[in-house]
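For this depiction, one protein chain was excluded, whereas all remaining protein chains were kept in their positions.
Up next is chain A:
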């Protein structure tokens, strides 16, 4: 038998490239190609430019810029406030989605539109409005001051702005999943002797888990990167209420481009790691789907 005839007998499957399985759904090459090109142009290349810029510094200069006391305080505020805001949104987002999915009430359409407003509103407008409201002499602030609560020009103000910015993410990711939960499942829980609270706690909320994590992660990521609304309500005091994105701007204004890029790199790495962890938790929580 010749080598040619042997080759002809080899199963066709063995010659297929690794990543291309025969599929009835067309366009794998095209879609992946376009995705990677766009992702490169919009995300990967700009981000690697940031890293390159930061690499202009010597290791000791890099460390000094990345982990100065002022920068550390800014990271702590940025990630801390974003986390707290995401948790707050995680709670109120579920309640909002619940109200909108489960009940019919007058003004529901308006509420529905209001939820999306933080997406559309220029963030500076939101920041100024919130600062005016929560300032010690503002509409809401004047009632908080006698209680000893200062809600603007400090980390609490930052958190309030981030709650505003992040709310729609949780509501909009949870809503469709909640709508799809069938009444059957709740009735089954009731017939098995579960009370209303046990049903919500053990049946409904766990089913929302993966969607909730998605919304939480998006609200958190948005909060980390938020700039426009925060700077109006934060007070922007170094070491106290100065967020990392603002610190980057300040460095830029002082022509310290590499130092600005360094802080950006740190934020990038931390954000990426946190999102990676959240996504891993989410993948685990989706194991039953």
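Everything below uses one rule, namely that contacts are C-beta pairs under 8 Å (C-beta built on N, C-alpha and C of every residue); 3 or more make two chains touch, one makes a residue touch a chain; residues count from 1.
Criterion: contacts and distances are computed from a predicted model.
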| item | value |
| --- | --- |
| Undisplayed chain, where the name is taken from the UniProt record, one of "Sulfate/molybdate ABC transporter ATP-binding protein", "CoA-transferase", "Membrane protein" or "succinate dehydrogenase" | "Sulfate/molybdate ABC transporter ATP-binding protein" |
| Per the touch definition above, residue among A:140, A:194 or A:274 touching the missing chain | A:194 |
| In chain A, positions touching the absent partner | 182, 184-185, 187-195, 198, 202-203, 206-207, 209, 287-289 |
